[in-house]
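Omission of a single protein chain aside, the complex is shown with its protein chains in their original locations.
Labels for the chains are A, B and C, by order of writing; each one numbers its residues from 1.
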């Protein structure tokens, strides 16, 4: 049984990891940190390098949680990527960070978080960044 | 150049998909052979002339013979080459892309460049590029508008158009 | 590869797109003209001058000089497009099928209508009937020259040398080829033609001693003649040329070879009268400028700013004469 944590190098992402690790410690479950860049471009600012993922794992160790970092590529279907990970790892919970976005911004760019919320087959825990 | 080949191969090797078997190699060589033979027959018909007064067919005839002979060599020796790529499911993407290009060319003189271009960009983004609907539509509209601005208004190119 | 999700939106899009396309074609029709065209008084858009020769040759230079002047007169830009090939036949074919609206015009050579028909099949020949002549422009005479190292100074010298002369021409079916062929045949000199694609390579080959003589337009050779690198052997005009007063005509040397090249401005057949009048007016004003006169001098061109009728008459007479002479000497210009 595992907990999936959506991670991007942002305050929201850090908050999600924080919450995910806490849940992992409480339930004694493995945590899979999902850092999924968009397929296509050679560079994605959302992808973290090896140093950053090592730091995340260190945080997990400090919290006493067994964790791994996965970096699958996604197309226009982040929700599906999460779904297939849920199936593959036997996920019981998805943790994602939410950021505030204006109505117009949401209309133009859409909201991945919303689609994960709607399409996920397991409970989704959403957290906000620390102010 | 012997000094440099290993370097380049090492880097380049990993990008290529699995190589195709001997069949495409032989087919390609046979197609080239056919071109050579057809060229030779065609240029023979044009008249070869003589060296003092070369006819219009002499030069193409000579080239065609070279093509034919080399292709024949390739048919025989090229079986084991590993430089061809396998045609995979991804090839269908290219085929689809090609169809949209032909459609654009066919529709251009009939209904102007705007709608075919819009559809082409949209199709490429949505299905070949797997962009979201939203960005596909926004980018294709912006692109066509930019082309209109550039080709029609700035460069004054006589493109077939509606507006 | 994840499959794309089917959405009702996708279907909707297709329908909307197709409907929009149909609606727009039904009521609109497609436009292609560049700026402005259509409404207003001619000219409202760019007038394209196409040239049936590569840049740098006489036709190209004349077109550019004329286009520049006419651009000022007409107040629109006049891009010059080079479409070389087959002594201008390719360009002529394109012009002939262009829209007769005065937005695509060309300076054309007499030789395309007088000499080229002698080298190609009748259906391939370009006919002057397919065009409206707007005005004559200028005459550009031919000179046969040799490298100063060859030692020849006249046509007679070549005959005396007794060797096979290899002569460069500016292409199959050009005046240069006709003039040379007639000269060598009537003088009884053994000679082989080496066709080049235009005057510049023929000149280069002569300067580099690749061929024994070349026949070119005067403007192309005059600099090197003045510099002493080339020795002129003959000109093929009726009288001596002002630009080369010391060079004897072929006639003076006893050979009845009269070949000249002249150029005129043409538009596709059926161009409206008012458009033609406007073009003629602009051309005349250009001819009158000092700038253009100086251009003629610099390029050794003799003005021949005559009416369309005179151009047509000259074309007819030349065609008949060349044909007769070729038959008489049994010369074939084709390869």
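Here is the rule we go by: a residue touches a chain if its C-beta (ideal position, glycine included) is under 8 Å from a C-beta of that chain, and two chains touch if they have at least 3 such contacts.
Please note the rule applied: contacts and distances are computed from a predicted model.
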Protein that the absent chain corresponds to, by UniProt name, given "Tripartite tricarboxylate transporter permease", "Protocatechuate 4,5-dioxygenase subunit alpha", "Cytochrome c oxidase subunit 2" or "Cation:proton antiporter subunit C": "Tripartite tricarboxylate transporter permease"
Touched by the hidden chain, restricted to displayed chains: A, B, C
Option touching the unshown chain, where A:22, A:38, A:59 or A:128 are the choices: A:38
Residue among C:43, C:171 or C:232 that touches the chain left out of view: C:171
Absent-chain interface as seen on chain B, which is shown: 1-4, 6-8, 10-12, 14-17, 20, 24-25, 28, 32, 35-36, 39, 42-43, 46-47, 50-57, 59-60, 63-64, 66-67, 70-71, 73-74, 77-78, 81, 83-85, 87-88, 90-91, 93-94, 97-98, 101-102, 104-105, 108-109, 113, 117, 120-121, 124-125, 128-131, 135, 139-140, 143, 147, 151, 155, 157-159
For chain A, residues in touch with the removed chain: 37-45, 47-49, 52, 73
Those residues of chain C which, in the complete complex, touch the missing chain: 32, 54-56, 60, 79, 81-82, 84-86, 90, 93, 119-120, 124, 164, 166, 171-173, 192-197, 200-201, 204-205, 207-211, 334-335
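Here, only the chains that are shown with their structure count from here on.
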Chain whose mean Cα position lies farthest from chain A: C
Central chain (by mean CA position): B
Whole-Å gap between the CA centroids of chain B and chain C: 36
CA centroid of chain A to CA centroid of chain C, Å: 73
Chain A residues counted as touching two or more neighbouring chains: 75
Chain C, residues touching no fewer than two other chains: 2
Residues of chain A that touch chain B when the two form their complex: 39-40, 75-76, 108-110
Interface residues, chain B side, partner chain A - complex: 129-132, 134, 138
